[in-house]
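Note that one protein chain of the assembly has been removed; the remaining protein chains are unaltered in position.
First chain written, first letter: the chains are A and B, and each begins at residue 1.
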Amino acid sequence: MAQTPPIVAAHGIHKHFGTLHVLKGVDLMVAERELVFVIGPSGSGKSTLLRCLNRLEEPSSGSITVDGIDMLSRSTDINAARQRVGMVFQSFNLYPHMTALGNVALALRKVQGKSRAEAEARARAALDRVHLADRAGHFPGQLSGGQQQRVAIARAIALEPRVMLFDEPTSALDPELVGGVLAAMRELREDGMTMVVVSHEMGFAKAAADRVVFMADGLVVEQGPPAELFGAPRHERTRAFLGQIERH
Amino acid sequence: MTFDDFLLAFFSLEIVGQAWPILWTGLQQTLLLSAIVVPLGVGGGMLLALLSTVRHRLVRWPLMVWVDFFRAVPPLVLLIFVYAGLPFAGLEVSAIGAVAIGFFLNTGAYYGEILRAGIESVPAGQMEAARSTGLTRWQTMRYVVLPQAVRNVLPDLISNTLEVVKLTSIASVVALPELLFQARQAQSVTYNATPIVAAAVVYFLLLWPVVRLLSRLENRQLAGRR
Partner (left out) sequence: MTGLDRFLDSFFNLRVAVEYLPKIIDGFWLTILLAFCIILSGLAAGLALAVLRSLGIRPVNWLIIFVVDLFRALPPLVIIVLLYFGLPAAGLSISGFASAWLSLALVLMAFSEEIFWAGITAVPRGQWEAARSTGLTFAATLGHVVLPQAVRMVVPPLTNRTIAITKGTALASVVAVPEILGAAQAGVSFSFNPTPLTLGALAYVVLFFPVVILGRWIETRFAWKR
């Protein structure tokens, strides 16, 4: 795995919101086909880090390359680059005025310039991958939360990204709907997708992650394979955090 | 036309000085007129809104037709009808009388719609809770429902009041010497557009704070409905 160049290489990422120093020099490397799990207390900067990776947030300093493309360079076509980085949000953010199919097809048509027919064929294929082909004509309001999140996943994978970012994809879901979304993520992983996942689903992390990254106060405190990090955390902060999680 | 000519025709301080006394009386009339027609409209609207709480269809339908009729007729048409039409029926009305009648009918319908929406926005449980404590229907309205109703539609009430004050300018058409009328008088005497510009500036200075306030209230309202 170490031979192939990393898909995501972020170095020395700092992010300030006004006077608030949210990321204090974060490094993150993600290899091809790797599933990296990011955990950490609320406010530690997990979401901000993810959002820097596709430049929804502009880092104050540092460097980010995705699949060899310098994401922070002025000369990079950011809209083309973002197509290589799929993102799934906690609150789904489906377009409520479009059907599931319309949601998935929009960027295929407007960014990739595909014809309507081709875009819709691709969109259908993406919906099929999350087992929602039969819901293509439904509007988000007519879908359950779990189905909406799977449509959001389809919207991202339809663009054939090199890496997928998940920001607490199951946190807004009722417990009985979490399983379907995790199953879709697992299938994605089996198909070889590179993924960075911020989530509190520790069971999923233990079962599926290659590496777990623990963040606190805008820094990566420690990282390692799930068995190691969960089984024998080296840092006091990590132990405290995991202890807190287990008590819930 | 040079820039100086332009200034002279639209922004002549000398003309403003000359016209100011008569513009001032116009402004006073506009304020007086507003002080008459706003309460009249609110009163009429309150009456309509209270009537609309009567669920009987013999009240509901005529009420709805009344409101929609006076919302459909432009206020200037109503004013001219009252002012120029009624004398033919042997009813002489003064300009101010015609304005009062016209505004009562027109703005009353608008205030009525707003207040009705306000009353309907108060949950039925409020009414039931109040009645269960022994308050009469009227007391419940007066002390429980209306205060909440007015609060809920306050931005709309202010917005409508702004429109009513602006609307007083149509009284100039029936020769009531309010601000616009006086400005036009001054313009025709001085052969210069400055008095009308001055009147516009006065209106703007008078109403700008209200517009600012409204735009804040409206944004907050929409933001709350995400």
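Operating definition for what follows: a residue touches a chain if its C-beta (ideal position, glycine included) is under 8 Å from a C-beta of that chain, and two chains touch if they have at least 3 such contacts.
As the structure is a computational prediction, the values presented were derived from the model and not from experiment.
Considering A:Leu94, A:Val163 or A:Val196, the position touching the chain not shown turns out to be A:Leu94 (whole complex).
Within the full complex, the residue among B:Ala35, B:Val77, B:Ala129 or B:Val189 touching the omitted chain is B:Val77.
For the chain missing from the display, the contacting residue among A:Ala156, A:Ala216 or A:Leu229 is A:Ala156, taking the whole complex into account.
Residues 1, 6, 9-10, 68-69, 71-78, 80-81, 84-85, 88-90, 162-163, 166-170, 172-173, 180, 183-184, 187, 191-193, 196-197, 199-200, 203-204, 206-208, 210-212, 214-215, 218-219, 222-223, 225-226 of chain B touch the missing chain (whole complex, contact as defined above). Listed by residue number, the positions of chain A touching the unshown chain are 51, 54, 56, 79-83, 85-87, 89, 91, 93-97, 106-107, 110-111, 152, 155-156, 159.
Keep in mind that, in the parts below, only the chains that are shown with their structure count from here on.
Centroids of chain A and chain B (each the mean of its C-alpha atoms) stand 55 Å apart.
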